[in-house]
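Heads up, one of the protein chains got dropped from this complex, but the rest are sitting where they should.
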Amino acid sequence: MNLVSITDFNERDIIAVFQLAKDYKKQQKHKYSRKLRNKILANLFYEPSTRTSSSFAAAMYNLGGSVIPINDVTYSSVTKGENLEDTVKTMGCFCDVIVLRSQNAGDAAFAAEVSTVPLINAGDGNGEHPTQTLLDLFTIYEKFKKIEGLTITFAGDIENSRTIHSLKKVLHAKNNCNYLETYDVETLPPSDVYYLTRVQRERGSTGSYQLTKEHVDNMPKESIVMHPFPRNDEIPKWFDSDPRAHYFEQMQNGLWIRMALLSWIL
Amino acid sequence: MNLVSITDFNERDIIAVFQLAKDYKKQQKHKYSRKLRNKILANLFYEPSTRTSSSFAAAMYNLGGSVIPINDVTYSSVTKGENLEDTVKTMGCFCDVIVLRSQNAGDAAFAAEVSTVPLINAGDGNGEHPTQTLLDLFTIYEKFKKIEGLTITFAGDIENSRTIHSLKKVLHAKNNCNYLETYDVETLPPSDVYYLTRVQRERGSTGSYQLTKEHVDNMPKESIVMHPFPRNDEIPKWFDSDPRAHYFEQMQNGLWIRMALLSWIL
Partner (left out) sequence: MNLVSITDFNERDIIAVFQLAKDYKKQQKHKYSRKLRNKILANLFYEPSTRTSSSFAAAMYNLGGSVIPINDVTYSSVTKGENLEDTVKTMGCFCDVIVLRSQNAGDAAFAAEVSTVPLINAGDGNGEHPTQTLLDLFTIYEKFKKIEGLTITFAGDIENSRTIHSLKKVLHAKNNCNYLETYDVETLPPSDVYYLTRVQRERGSTGSYQLTKEHVDNMPKESIVMHPFPRNDEIPKWFDSDPRAHYFEQMQNGLWIRMALLSWIL
């Protein structure tokens, strides 16, 4: 059982993981703290991502497992694909599950194919980042108790956002959602969810935008604002204490989702 | 409960932590090895410090907890303060206590203010390093059963030593100590404690000094020599086996003090 793309999971799988995540969120730690005892996770990161690797590490620790952090892998001079294959097979000798962050779309699919242990894609270049998608959906689902029929506005650097691509794939495929896309935000239309992303200057994007008092005044009281983080200036700090600000909740949900996923897969 | 500056702790706090540290030092491992089970410490290091991060990691492991090592954080192009704030808030979603080593004085105070979990300052630039101060005091206290009335000689690069600044702050504030400062050591006056530090060439200091046979011959038999490490040539290796050499004892005490501190805070 691997998780390379969000499309590897059907609706029933997703609901099962959400149910587990909800349980973990409610339960006391000692209830689940020995569930993955004696299991080892390898955090195989070809590019740094403190947020994602820490979230997986904490998820594994919460379930009583161990973590091998591997941050010093670099694509060496040998053919890239080969190297990844042997590294993944090597890690499979030592651990029970591999979490892979890599630099090129398709790496995770390739790695999953050759791996002898379950593999979770933690972002492969501009490919997918399915656990981010799961935690995004979970955050929306927890708030509205449904996904269907919601109006979701994506704002920011949509073209370069792996996160938004994956999320839209699910929303489009399985749900009757209205979604709007906007780059240089002038007005944000009334929505249930505002999903903002960072302008990725490192990928050649220009421009910037920022949530203003006017935007906020026009947002419905029951709406939520999400962001996959890190943020630049899109969301000013003064908004953090607004009840509609759900990005820290979203990050926290990442922990429950990854715990659910790990215990479901192992 | 945070520990940003040694002045966050009053005398009663310090004595409580010392008592705990003494207990840990005497007890057998199994007595305390489950005390922080299910707790996670994030070792958030913006600059490397093998000694300090390893000491905190070992302290947490000894108490049965887990550790997320984060060595790959770098101040990115975004406004520094913002970045630190979001990183600290993020880690607060995943862990129970944050140990922060940062590059600028004041970072730890700022981080503690925004953190949702307890934060321990493990050195913020030329600011403070309060757990070092605690282990220094503990080492002196264990030897002499008191702090008051001792004669302490500080030698070396005093101006640039965060360690000495913090230690003097406590000695000055709370105790009736004589202390002397000397840079290019010619004679070391008779003292109870000789606290030597490294000449920090990376901060522009010049000159060097070294403990000689003559110095050692003039040191009282019951005195102790301390050093926060790493050392350059200040203390030659031949002195390591002298009963007055207390710097490895001091390092070992760092473990007990950090265990005490973690269990006291959590």
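The chains carry the letters A and B, assigned in the order they are written, with residues numbered from 1 in each.
In the analysis below, a contact is a pair of C-beta atoms (placed from the backbone, for glycine too) under 8 Å apart; a residue touches a chain by one contact, two chains touch by 3 or more.
Just so it is clear, the structure is predicted and the values come from calculations on it, not from any experiment.
Visitor: Looking at the whole complex, which of A:Ile68, A:Ala109, A:Ile158 or A:Ile265 touches the chain that is not displayed?
Guide: Once the missing chain is taken into account, the touching residue is A:Ile68.
Visitor: Which of A:Glu85, A:Glu181 or A:Asp240 touches the chain that is not shown?
Guide: Touches the omitted chain: A:Glu85.
Visitor: Among A:Val4, A:Ala21, A:Ala42 or A:Ile152, choose the residue that contacts the chain missing from this document, as touch is defined above.
Guide: A:Ala42
Visitor: For subunit A, which residues reach the chain that was dropped from this view?
Guide: Answer for subunit A: residues 37-38, 40, 42, 66, 68-73, 78, 82-83, 85-87, 89-91, 93-95 touch the chain left out.
Visitor: Could you pull out which residues of subunit B are in touch with the chain that's been left out?
Guide: 29-30, 33, 48, 50-51, 54-55, 57-58, 61-62, 69, 71, 229-232, 237, 248, 251-252, 254-255
In the analysis below, only the chains that are shown with their structure count from here on.
Visitor: What's the distance between the Cα centroids of subunit A and subunit B, rounded to whole Å?
Guide: Centres of subunit A and subunit B (C-alpha means) sit 38 Å apart.
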